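Only one protein chain is missing from this complex, and each of the others stays in its spot.
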Amino acid sequence: MAKCTPGGISGYAGEEIALTGCLGQRHIGCAMKDGILHVEGTPGNAIAAYLDGGSIYVDGNVQDAAADTMNAGLLAVRGSAGDALAYGMRGGRVYVLGDVGYRAGVHMKAYGEHRGVLVVGGRTGSFLGEYLAGGIIIVLGLGHEGEDITGHFCGSGMYAGTIYLRTVRTVRNLSDKLVMRSVPASELDQVVRPVVEDFASVFSIPVDRCLEGGFIAIEADESKSYSQLYAAV
Amino acid sequence: MRRYRIGMYEGCISCLRCARECSFGAITVDKDRKLSFHHDRCTDCQRCVSFCPTGTVYITEDANRFRHNGLFGEDDIREIILQADTGGVLLSSMGAPGSRVPIYFDRMLLNASQVTNPSIDPLREPMETAVYLGRRPEGIRRDADGDIVDNLPPHLELDVPIMFSAMSYGAMSLNVHKALAKAAESLGTCWNTGEGGLHEGLYPYRRNTIVQVASGRFGVHATYLETAAAIEIKIGQGAKPGIGGHLTGRKIVGDVSKTRMVPPGLDAISSAPHHDIYSIEDLAQLVMSIKEATHHAKPVIVKVAAVHNIAPIASGIARSGADIISIDGYRGGTGAAPRRIRDNVGIPIELAIAVVDQRLREERIRDRVSVIASGGIRNSSDVVKAIALGADAVSIGTAALCALGCHICASCHTGRCAWGLATQDAELAGRLDPEKGAQRLVNLVNAWTREIREFMGGMGIDSIEALRGNRLALRGVGLNTKELEILGIGHAGE
Partner (left out) sequence: MKKEGEVRISSGCAISGIFRRDGKRISGEAIRRSIAVMHDRSNGLGGGFAAYGIYPQYKDHFALHIFYDSQSAREETERFLECRFDIINLSKIPVRRTAAITDAPLIWRYFITPLPHMLQDSQLDEKEYTSRAMIGINGSIDGAYVVSCGKDMGVFKAVGYPEDVADFYRIEEYEGYSWTAHGRYPTNTPGWWAGAHPFSLLDLSVVHNGEISSYDANRRTVEMYGYTCSLLTDTEVITYMLDYLTRRQGLSLAECAEVVASPFWTTIAAMEDEQERRRLSYLRRMFSSFLITGPFSILVGFRGGMMALNDRLKLRGLVAAQKGDTFYFSSEEAAIRVVEKDPDRIWAPQGGQAVIVRLNEEAGA
């Protein structure tokens, strides 16, 4: 049985490498800067953590804490992802064709030219985009039309960035500090479509299906800041 | 006897506001519109200071001191002189002051999560503070289909684990009751009428009202019992365990007389015991008769003062059919109590909760009843510590009054409260705007609740019931082995 080593498999430059039969090995592609990595199997926790460039394609499911604090590059998962996906992600693209677990995109942010982009083809667990501070999250809910696609407490504590949901349902237990609105056609074309087209091309799936029906957006309500909570002593 | 001294910085504009605000006659205006100070009448209530537009007036302790003596302190000598002058029992109000008896809340520190489990952010994640107070049966019941039958007796539902303590109409002005009732409604909690009945104007707040039945039965009638979320039988209070109450005829005026159903001018005496309760089985009878009168639709609370054998007392109450036990500690406040009693009878609430919670567990009945703690709860950390020791919820009295303006000058028994709280004087009572007062109470409890959520979140606890009796959350500092044993907690660093 493969035992994981600290640091895992990382640090290739400008190469294209394929790993097959992965089973629980942690930290694959950790802090990778460039190159292309193909992964087949079920890689372990913390794949693509601190990813700083290049692309990682996973044919299978990824476990918890994938794309932790990712800065740039692409993680594309043709399968599902576990909990705490793209935690603190500052830039780059994380595409998951299937479902993702609890707490995806928590603390995602944007800075300078960096902007985190997370697209989920299926649906997500609760606490999606908690503390969202920038970047965008798009949940397509493919195959879950008419169902709830984000669980509870979506976007709790978010204060910047936008969550786009391809759904007509309302979101359960949405914080009163957030506003929910339907997405106008202009915004759909300018913001959502280019990202979804890229997502669809990565997985070679028809883009039209991904854009069918309406989208809603969730954003922070700036009028409800937390500053009023405190009384200086 | 002079205790305080009224002083003036430069800059007085002679608006005479201080004199108008002073209800104790300590600042008066003489005939040529000059202020004159009567320092001996000053109670240090801070009303004049709060209203002085130029910040000129101030109060200090009088510099004069008796000769220092290690045994006979300033207060001891003062009180002896006063009693020699008058032959009277010393009367006080508010809770026992001073640090003669340890404040255990200040000797306990709370825990927080680090690494091995996560803290939770209460501003973003769910953090539940709702509590349901009342009895629970021993086991579940199922119907013929195997479905669970709801066999829970009625519960008191609170959105926050903080209620307002019993303070009677008569001791307090009607505006205080209005403010408490409005605030309780807005907060989703309960206020408590105390033993002076419920003014009809407050009947609309019935869902947030606890009505009290005390030995004097003032204002108690079937409608009163019906106009409540719960009914409290008051056996005793922390400020004066074993002692009754006495509202002087001077305060039995107008609506107070009508609400208490006592003729104007007649003293209202609450005897120390309920003369229909001389033993625990009599309590069971009173509990049952109240339940019968209200069709078993409301929980019944029994309130007792924390005394030495509080653990078996609480156990007896739990077995009397009461749904909720309310325990008022040594530091509990009052509108008037003999000072010697207030300062020397009873035990601190922290110890009382600890032993009651433990005793009820040893008897396997802790889940059968709920426990409310009160008596000297000053802030949100006191609330959290009380719950971690084993209380389901707490009540606040003095802290609520402070939100309404009280500065704890402890002169309630004079009936001349400058803040319009402990008075029936129409002009003084008019100083409290019930709407503004209610808003301040709401602010206070909301602020505490936010802080409670922060404490809970720090400990990784997202629901208040998981904090209840969770004594690993507490550690003592500077406490001896016996104290730690009674509190059921470890020492800091252990």
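Note that the chains are named A and B in the order they appear, and that numbering of residues resets to 1 at the start of each chain.
As a convention for this text, contacts are C-beta pairs under 8 Å (C-beta built on N, C-alpha and C of every residue); 3 or more make two chains touch, one makes a residue touch a chain.
This one's a predicted model, so the numbers in the text were calculated from it and none came from an experiment.
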### Query
Which of B:117, B:279 or B:481 sits in contact with the chain that's absent?
B:117
### Message
Going by the contact rule already stated, which one of B:217, B:450 or B:471 would touch the omitted chain in the full complex?
### Response
B:471
### Task
Would you write out the residues of chain B that touch the absent chain, in ascending order?
113, 116-118, 120, 125-126, 128, 130, 132, 136-137, 139-140, 142, 147-148, 150, 152, 155, 361-362, 364, 366-367, 459-463, 465-473
### Message
For review purposes, identify every residue of chain A that touches the missing chain, sorted by number.
### Response
1, 3-4, 22-24, 26, 41-45, 61, 63-64, 80, 82-83, 99, 101-103, 125-127, 151-152, 172-173
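FYI, only the chains that are shown with their structure count from here on.
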### Query
Where on chain B does chain A make contact in their complex?
121, 123-126, 447, 450
### Summary
The answer for chain A against chain B in the complex is residues 127, 130-131, 153, 156-157, 173, 175, 226, 229, 231
